[in-house]
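The complex is shown incomplete by one protein chain, all other protein chains being positioned as in the whole.
Let's look at chain A:
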Amino acid sequence: ASAQFQLAVPVAVVFAPGSVPGDLPRPLPFRDVQEMEISVNLRTSITSRYETVYRSTTAQEETALDAATAREADAALRPLQDASLGSVTVYVVPETSSLLPQGVSIYVGKHRSALVRAGGGLAALRTRIRQLTQVMSFTASSIATALSDRVPDGQLSPDARRHLKSSLGYEITFSLLNPDPKSHTVDWDIEDAVNRYVQPVLDKLSLVANFSVDSQILYYAVLGVTPRFDKESSSFLLSAHSLPHVINPVEARLGSSAASLYPVLNFLLYVPERSHSPLYIQDKDGTPVSTNAFHSPRWGGIMIYNVEAPASPQASLPLHVDVDMVRVMEVFLAQLRLLFGLSREELPAEFLLESPGNEGLADWELDRLLWAHTVENIATVSTTLTSLAQLLDKIGNIVIKDDVASEVYRAVASAQSAMAKLAMGHLHSAFQASKEAVTSSERAFFDPSLLHLLYFPDDQKFAIYIPLFLPMAVPILLSLAKIVREARQRKKEPTKMD
């Protein structure tokens, strides 16, 4: 399936007084469009259009930019800017502005705006702005990750496989594994921790998908690997190469969700047995991992939570353990961001990213996710419909019911509208349309009437008529053989005559 995407990013570049570069081609305000080509594979290419409006600040914006720190300015500017999803507003401040700390020339706020220090000519500014808009919307690699099914294997970074596939919903399950309930009574206040730390992030992400959160405690669930005892530190160690074997036995206990078909994200907190604690994870170099946690791509994460040994060895068992949820949730939230592809990339030192705070997610990070998911959804729809078409090609007498057909039409229409909206820069409606397209295409593809086993394959029909074909073929083949023999003889005969 070939696909030509056009992604339009509305960018507004706002010049504060004293920051306008001297070599502007036209007086402010003016528009300009820059295009960039990202090619994923031979048949899929992506054109990104940066539709930029250059203007000078309004009076309100000027007062907002007069704030003492970048963070305050960011908060003050928020109500003044275009709040639609996917848009980027860049405020250019004078080179001497004290708003940005020393050495920092680009500040990305919590919302959809950034502050850029003026300096150099328009060309230098443009490179900076392009770099910035890519950080805040999408880069070639983030799009390639979203289309990872279409990218040839070698070209993809290992990180790309980590991200969760786009889906209409996700289930997040926190499991506390207590393999040794005789020695440890472990309590965790997961309800409070979820409400306090996870829910704000999910509220923000609710635009992307539906989320449901639950938790369970599993007893006698052990890891699949026996850790190695290290005499020096008198602790137990799990080496990085044994981690792949850890999950399988645990996975059998986790159980699948009964109520929905969404992919499940598992976060496990493992309290090692008394006979195996303390337990530490070692990375490839042999140094202990500071978080004592690891994640498994597209599956979830595991954190090992060691219980402090009691002061006296005679302490009565079971030991009561109250899990420090702040420490645990910090790790799990970081893993959650990682799994959604929200990890912050390595950026040049001149960039300063505002921490998203309690919400766990900046507005522009949400936009990044939406860009990637929209593209991925459209690609998925195209793949699904292509395989449906292939199935129809293979089995000619398959019956497409009217409702399946209408789902297919709806999927195509929604996908087209999603692409059109992307080209116009309406990210939110594009994402909604792409979601609808995925729903319709999946519904069509998984319709029970399209089960290919329901249809009699042609080779079996042929097999049934073998008793007819075989005896009928015998005289034909015999006479063919006879003709060949006679033809050969006739060829030989003239030579004999000589």
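Keep this in mind: contacts are C-beta pairs under 8 Å (C-beta built on N, C-alpha and C of every residue); 3 or more make two chains touch, one makes a residue touch a chain; residues count from 1.
In the analysis below, contacts and distances are computed from a predicted model.
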{"item": "Protein name as given in UniProt for the chain not displayed, \"Autophagy-related protein 101\", \"PIGT transamidase\", \"Cleavage and polyadenylation specificity factor subunit 2\" or \"Checkpoint protein\"", "value": "\"PIGT transamidase\""}
{"item": "Given A:42, A:59, A:349 or A:476, the one touching the chain that is not displayed", "value": "A:476"}
{"item": "Touch criterion as defined above, residue of A:215, A:383 or A:432 at the omitted chain", "value": "A:215"}
{"item": "Contact partner of the left-out chain, one of A:149, A:191, A:324 or A:458", "value": "A:191"}
{"item": "Option touching the unshown chain, where A:43, A:165, A:182 or A:245 are the choices", "value": "A:182"}
{"item": "Interface residues of chain A (partner: the chain not displayed)", "value": "173, 181-182, 187, 190-191, 194, 212-217, 219-220, 252-253, 255-260, 318, 464-465, 467-468, 470-472, 474-476, 479"}
